[in-house]
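Below is one structure, written out as structure tokens; the observations come after it.
Missing here is one protein chain; the remaining ones are kept as they sit in the complex.
This part shows subunit A:
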């Protein structure tokens, strides 16, 4: 077995119905289901990727539908290594909400400096005919908000999906030098509840 892959927690964020789950399913299992709903009991999906000769295990977290009423909170965000902010190019509101989601993420993930956090913006559903958010417009917004990489994807026909996810890892590597203790909260090692080795077996004396 090769060197152990580095585990990355990736969160997919954006309005309900922009195709987050579809993107995830396309990326992980290369499938698309037009009726796909949040999969009951599935916390996250894993996919191994190799970027610049390094192995990464991307652990992609499902919002579990909690974004619908904007009620995601800390357990989802904490400890995320990168964030894919998603909108649908045929839904202008989902595009306008990107800033809100970015702010929400930075707040609850407890990120101090948003500009050095690896975000990737995804404009999904480029296969649709009635697109309302222009490519350039989105591109500009990403540039103005910390030069975030922008990808236009279609989970339906698989366009760019792999590239977008891989870009998150690349972005992370790019920012690795910039990311310091200021960006992500570092609080040292904590207690692992599942630790089996008790310090003392009897408890007291």
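Keep this in mind: contacts are C-beta pairs under 8 Å (C-beta built on N, C-alpha and C of every residue); 3 or more make two chains touch, one makes a residue touch a chain; residues count from 1.
Convention: contacts and distances are computed from a predicted model.
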* Identify the UniProt protein name of the omitted chain, choosing among "DNA repair protein RAD51 homolog 3", "Rab proteins geranylgeranyltransferase component A 2", "Autophagy protein 5" or "DNA-directed RNA polymerases I and III subunit RPAC1". => "Rab proteins geranylgeranyltransferase component A 2"
* Kindly state which of the options A:5, A:51, A:128 or A:175 is in contact with the chain not pictured. => A:5
* Asked: Of the listed residues A:76, A:151 or A:165, which contacts the missing chain in the full complex?
  -> A:76
* **Sole residue of A:47, A:131 or A:173 that reaches the chain not shown, by the stated touch rule** => A:47
* In subunit A, positions touching the absent partner -> 1-2, 4-5, 7, 16, 28-29, 31, 38, 40-48, 55, 57, 62, 64-66, 68-71, 73-76, 78, 100, 103-104, 107, 110, 113-115, 185, 187-188, 190-191, 193-196, 198-200, 202-205
